[in-house]
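This is the structure I have questions about; it appears just below.
Here the complex is missing one protein chain, while the rest keep their positions.
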Amino acid sequence: MAATTLAARAGSRSRDVLDVVRRPLISPKYGPVLITALLLVAMFVLGGLRYTGFASAQVVLNLLVDNAYLIVLAVGMTFVILTGGIDLSVGAVVALSTMIAAAMLAGGWSPTVVVPLILILTSFLGLLVGLMIHVFGVQPFIATLAAMFLARGLCYVISNRSISIEDPFFVAMAQTPVPLPGDLTISPSAILALVVVLIAFFVLHRTRFGRTVYALGGSESSALLMGLPVARTKVLVYVVSGFCSGLSGLLFSFYTLSGYSLTAIGTELDAIAAVVIGGTLLTGGFGFVWGSVLGVLVLGTIQTTITFEGTLSSWWTKIFIGGLLLVFIILQRLLTARRQ
Amino acid sequence: MIKIISHRLFWPVVLLLVLFVVNLVAFPGFFRIEVKDGHLFGSLIDILRNGAPTLIVAIGMTLVIATRGIDLSVGAVGAIAGALACSIILDSPDPGSVTTVVTAVLVSLLVAVVLGLWNGALVSVIGIQPIVATLILMTAGRGVAMLITEGQILTVNSPPFKVIGSGFLLGIPVAVVVAAVIFLAAALLTRQTALGMLIESTGVNPEASRQAGVRARELLFAVYVFCALCAGIAGLILTANQTAADANNTGLFIELDAILAVVIGGTSLTGGRYSLLGTLVGALVIQTLITTVYTVGIPPITTMVFKAAVVVAVCLLQSPATGAAIRRWRLRHLARADRQAVA
Amino acid sequence: GVDSAPGGSGGGGDAKIVLGFAQVGAESGWRTANTKSVQDAAKDAGIDLKFSDAQQKQENQIKAIRSYIQQKVDVIAFSPVVESGWDTVLKEAKTANIPVVLTDRAVDSADDSLYVTFLGSDFVAEGKKAGDWVVKEFADASTVKIAQLEGTTGSAPAIDRAEGFADVIKADPKFTIVASQTGDFTRAGGKQVTEALLKSNPDINLIYAHNDDMGLGAIEAIEAAGKVPGQDIKLVTVDAVKDGMTALSEGKINFIVECSPLLGPQLMDVVKKVKAGESVEKRILTEETTFTPEQAKEALPSRQY
């Protein structure tokens, strides 16, 4: 009997070769991510045709190097958005982490203290935000907006000047390229970011916490009635985002080797845009971390394209970014809308 | 008594009063309103006038939020309107004439409407999530505004235009009058007709509303157009107030202030029931907060922390959990009083 | 994935110098004038300019510089968003043998071999110039109450201009800064702050604004309060953009310290010298001056921005 079913299945497979390609593209779950990936590739091909030196492997790697911090940020944001929440504080928390790192290192603290401390602090801030949202029913937008004000304010309180980082560990993290075959290099931060993505993927898909995150996005009240740990998950999600912001802040301080209170303004919007471009629904419940990584790469590619273009004035730069974003989102939307 | 405490707007109003008191302590003349050169003059008037643009944007935002949407592009739309008006006035042979100014204002508001249609189309026809749809215009719109001014600050010397931002009508600042008119218009338009109910219903349950025959698509268009129009008007007021178009800074972050005002006013970001009155209180809270920073002389480096504290305070006080705690406390209190009465 | 198109690699065939310029953004009229000056001067000097706008973000600037390195430009120039944090990318540039010129704002790198020269104004000196004028102007007064309109909190010009000013006036205790608030370098900010200040401190004698725009906003607020700007309350500002100069010539502002955005021609000279292998000074100051109302009247007709 097993044999017959198997045979039947094989038969249907050969019949529907086309279907196998099409099915995932039109599924509400995988469609948006796949289409983002395809469009990204298309963008690269177009860029490569237009600009010399664009379609090189190092440019791709540089996308990872330059956006490592944003990838980590987007990962944290993905958790939050999957539950249907939003976190506006991430940009300010990145700035705060760079400030704390720079100030403490300048004060002679060792990185072995500074790094964990920052991660604990930002996770704690996330915890506070999560509690505010869960216990007091404050809307995520507002709770995280308050956290954004707070983090940014604390930056100024620490110092309103930029502070350089000269600590050897940080310098090493910033300036030690990791060689790859073929004369290519990548930074430790980029590797770290990819590790974070892998862990996030595992957590979201292979742990009960991760599944509960999706459940919350589907319907919070249903998740509650199903007996899932809604409170814990909802708070934890903001802790995860806080942690990721802290880590992202560290990566950012590796990247810039300095702390500055005005840094990363508006980065939360980049992170949100990346997550959404990656196919995650803002209302929660659908989406993948890999999608968010793709989203970051899309934003990065737009940036790269503009630099390679090299002739755009400030305003055309903005219009161009908006335009590319529009084209991308509309294409994505139209391609996924064909399902139903 | 319980009714008052549990009213949605109780805590925002209390907070507003607290801020007033703080100001009064820092500066005893805070409540003084004099008549100077035939118009009202005083801190409260400043709060009203400076808060007018935020309020106007927040009114539009309230309706957008009621449909479960959000409009991040208001600042950019305002900047475009301002830039356009200034460049039209500058290019005209007679910048000081009323007709020039009226033309400029009408054209720029028309453009604002078009931008609203654009947002509406992205959201309702193409079905892009509002936050992303408006993010596009937020980014590109600033660019367009700068394109119009070529990145310069366009200073106009046109008395009729200046009136919009800092003129007076019967002693009351024109900006305040405009805000009041928009507020009343929005309130009447949505509450005296069925528009408000239909908007709320689309916000709460779009599919159910569709099945009930609500024209959700047209409604979304209308709401985004209205919001863009509000943004355009606010942009003109801001621009006229400084008699110059500053494409970079006009209305920068006004979307955050507006959203904050809406939420402080008790409208939920998940759509549905909205309160324009709440938005009014919210906008006043925010502007008073800003003014407080200036009058009390809070050092710039702690301003943000102060803002955070206030926002957290109002949110926590407004929260249902706090309400429940207060109710419990009152019950216990009453019970004790009863016991004492019996004894 | 086959490298089938070998032609047209970076660098270009002719001797035209390629300059990669990473601008901060276009956050103010001053910055736009700066950009325009660089673009125009490049065209005049026959230099191929690769321009990028970092939208006020350091990370974008780093990306742009990295991309210039990849595109193998001849010289990289940039106005750093922040002082610190440039070592990594500057080292990459150095390794790639591309000389770097800083404009407008400095970097705090300990290793000054990472850049060829820094071309720009000295913000502390600007603050000092403003302070000097104030000390002279109020030599006879017994007490002077000053309000300061700060630039964007945390930005280098705001910090340095405040510092230079404070350095000068602290010598005499009759000067007190009774209020200091940020107006974010904008007119609207300047106006709103001044409105509130005038209510709580109606008796201030002088307003020191970190740029013209905030000063222009302050003028509006002072007029609305029924006072005469430039007389009842004196005004000192920094920048000397056209609108500021106009107000100065009308006597509404009393003194302006120039901070010129027109670095373009100087920059192109430096670029050419660097490319030719000539040595340049490590620090090149922009040619700047100060203006009184009379000087403003003279200079105004020829003012470009």
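Per-chain residue numbering starts at 1, and chain names A, B and C are given in the order in which the chains are listed.
By definition in this document, a contact is a pair of C-beta atoms (placed from the backbone, for glycine too) under 8 Å apart; a residue touches a chain by one contact, two chains touch by 3 or more.
Criterion: contacts and distances are computed from a predicted model.
S.K.: Name the absent chain as its UniProt record does, using one of the following: "Cation:proton antiporter", "Dihydroorotate dehydrogenase B (NAD(+)), electron transfer subunit", "Phosphoribosylformylglycinamidine synthase subunit PurQ" or "Sugar ABC transporter ATP-binding protein".
M.R.: For the chain not displayed, UniProt's protein name is "Sugar ABC transporter ATP-binding protein".
S.K.: For the chain omitted from this view, which of the shown chains does it touch?
M.R.: Looking at the complete complex, the unshown chain comes into contact with A, B.
S.K.: Consider the whole complex, including the chain that is not shown, and state which of A:Val113, A:Ala172, A:Leu198 or A:Leu225 touches that chain.
M.R.: Result: among the candidates, A:Leu225 touches the missing chain.
S.K.: Among B:Ile164, B:Leu198 or B:Leu220, choose the residue that contacts the chain missing from this document, as touch is defined above.
M.R.: Considering the complete complex, B:Leu198 is the one touching the chain left out.
S.K.: Touching the absent chain in the whole complex: find that residue among B:Leu17, B:Leu169 or B:Ala212.
M.R.: Looking across B:Leu17, B:Leu169 or B:Ala212, the contact with the absent chain belongs to B:Ala212.
S.K.: Tell me which of A:Ile118, A:Ala200 or A:Ala215 is the one touching the absent chain.
M.R.: Touching the chain that is not displayed is residue A:Ala215.
S.K.: Write the list of chain B residues that the hidden chain touches.
M.R.: 192-195, 197-198, 200-201, 204-205, 207-215, 272-273
S.K.: Kindly note down the residues of chain A that lie in touch with the hidden chain.
M.R.: 28-29, 202, 205-208, 211-212, 214-215, 217-219, 221-231, 285-286
We adopt the following convention: only the chains that are shown with their structure count from here on.
S.K.: Steps needed, at minimum, to get from chain A to chain C via touching chains?
M.R.: Contact-graph shortest path, chain A to chain C, evaluates to 1.
S.K.: Which pair wins on C-beta contacts, A-B or B-C?
M.R.: A-B
S.K.: In whole angstrom, what separates the CA-based centres of chain B and chain C?
M.R.: Chain B and chain C have C-alpha centres separated by 33 Å.
S.K.: Which positions in chain C are in touch with at least two other chains?
M.R.: Within chain C, residues 26, 32, 35, 153 contact more than one other chain.
S.K.: Multi-chain contacts only, two chains or more: what residues does chain A have there?
M.R.: Within chain A, the residues that touch at least two other chains are 156, 160, 313-315, 317-318.
S.K.: List the residues on chain C that touch chain A in their complex, please.
M.R.: Residues of chain C touching chain A: 8-10, 20, 23, 25-26, 32, 35, 39, 50-53, 55-60, 62-64, 66-68, 70-71, 82-88, 91, 108-110, 152-155, 159.
S.K.: Help me check something: in the complex, which residues belonging to chain A touch chain B?
M.R.: For chain A paired with chain B, touching residues are 132, 135-139, 141-143, 145-150, 152-154, 156-157, 160, 269, 272-273, 276-277, 281-283, 313-323, 325-326, 329-330, 333-334, 337.
S.K.: Touching residues of chain C toward chain B in the complex: what are they?
M.R.: These residues of chain C touch chain B: 26-29, 31-33, 35-36, 150, 153, 179-182, 184-189, 191-193, 195-197, 199-200, 213, 216-217, 220, 224-226, 241, 243, 305.
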